[in-house]
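Take a look at the structure set out below.
With one protein chain held back, the other chains of the complex are shown just where they sit.
For chain A:
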Amino acid sequence: MSVERDVMEYDVLVVGAGPAGLSAACRLKQIAAESGQEISVCVVEKGSEVGAHILSGAVFEPRALNELFPNWKELDAPLNAPVKRDELHFFYSPQKSFRFLDFMIPKPMHNHGNYVISLGNLCRWLATQAEGLGVEIYPGFAAQEILIEDDVVRGVQIGDLGVGHDGQPKDGYTPGMELRAKYTLFSEGCRGHLGKRLIERYKLAEGADPQHYAIGLKELWEIDPSRHEQGLVVHGAGWPLSVTGTDSTGGSFLYHLENNQVVVGLIVDLSYTNPYLSPFDDFQRFKHHPVAAKYLEGGKRLSYGARAIVKGGLNALPKTVFPGGALIGDDAGYLNFAKIKGSHTAMKSGMLAAEAVAEKLKAGSEGGDVLTALPEKFKASWLFDELDKSRSFGAAIHKFGALIGGTINWIEQNIFGGKAPWSFRDLKKDHETLKLAKDSEKIIYPKPDGKLSFDKLSSVFLSSTNHEEDQPVHLQLKDPSIPIAKNLPMYDEPAQRYCPAGVYEVVGEAKDKRFQINAQNCVHCKTCDIKDPAQNINWVAPEGGGGPNYANM
């Protein structure tokens, strides 16, 4: 089917209105204003509005924001809850835990000077600043294809609107337009569906260690004011994940925001080995631990969501530039997992890319070439130093488990200041770690009580997720037979459990079993694209505007 598409041209196109993309857009316009350049910048965003698909803890380190908008306080940036106190707990049973003394907490996990925020709201604020600077932002439009001509990235094609389930145009079919640019910056977040293709197409990951991921699940609660302590940051390791050993690693968080709100979450490394593990159910039972329950009891759950996290750090960072553009933020993998923070690093990577692009444009470039200055700028920046210092963190935890890995990390960070004479690497990919179901112990999760813990569907309901019903399934199976023929007998089809939104179900009896994809529930976390042992699920963008509508997440 050949259709005529509208075309718009810009100097710079940014794909994804998250912290990286919006910071890049703002920085470009700032440089343009300072140097008297004309730079046109367009940002497209698949969420129905800026912030709708943003989900993060979040304890925010303002370092990059201080550089981008030194006057952010006057500009009313939504950083309202400075961190007042850090607690780090080790949970060794559903009831018991011990609390680390302050000196035992690894330095990168000290949060003085940081803020407990909603990253979604920070992005909404950044979008307002960007628009004020003259950036054009278009939410509700998903970049569907990369325009590559003669090996050069020339922009993206927006997904068509009004295509039916069968792939045929419906009434009101609207072909997506082509957005062309001299340089295109991809800031789709962790495991971006176009970023993934770019990494493959331009062999960007060659020479880097395999990328590693986690899934983060989060809820926003309004709690009893007498239990609320604004600015308190509580981190934990151990139960409900592996207390000893390395079968499942990760950590929990509980942050006190303003307005008697608390966010609570669990991060589960996707290197977990037991196919019966359900990150969602582990998160639900975590909230019953006395350390969490003492804040949440009597409170009300306001929102729920989940998102994959890229955490391979410097060892796994791919090349970030290719002809005509760059990967920035989590789309590349700049997150600092030792700090469990990726927002300030994402922002900085966007700002560096903006500087590299602006220099090219100033020199009269017509675009399409490689931003060679970007890797150099990165190496010379604090961003590189920061990631370099914590390059072993994730690998040490994977190899040695939370306690010993954590201890090694403490020694690295507190004794060697991040410059330890060793470096750990983890070369096994996250989709290769699952043991066979027959060799694994079934996990029996407790039933939700409806007060602290809840079932999956009522949770997804709180994410305000919606997709147009009549559209092609955006979770594509390369081979539709694999889920039932292979994944089911081998791994009891783990998609049923790792998906935090109940998208995947095995239905039917005995010989008539069928793999059902409830694509409408998808919260765009990308976990399936990462963890499927057969790498058979390909996440592509659905019709623009679909997906979660996170508020204050």
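In this text, contacts are C-beta pairs under 8 Å (C-beta built on N, C-alpha and C of every residue); 3 or more make two chains touch, one makes a residue touch a chain; residues count from 1.
Everything that follows uses one rule, which is that contacts and distances are computed from a predicted model.
One chain of the assembly is not displayed; among "NAD(P)/FAD-dependent oxidoreductase", "Putative spermidine/putrescine transport system permease protein", "Electron transfer flavoprotein subunit beta" or "Urease accessory protein UreG", its UniProt protein name is "Electron transfer flavoprotein subunit beta". Across the entire complex, the residue among A:G36, A:G172 or A:G364 in touch with the chain not shown is A:G172. Within the whole complex, the absent chain has one touching residue among A:L302, A:I484 or A:V540, and that is A:L302. The chain omitted from view is touched by exactly one of A:S97, A:S381, A:N466 or A:Q516, namely A:N466. The omitted chain makes contact with chain A at the following residues, 6, 8, 48-49, 51-52, 118, 120-121, 124, 136, 138, 140-141, 158, 161-162, 171-172, 174, 176-177, 222, 260, 300, 302, 461-462, 464-466, 549, 551-552.
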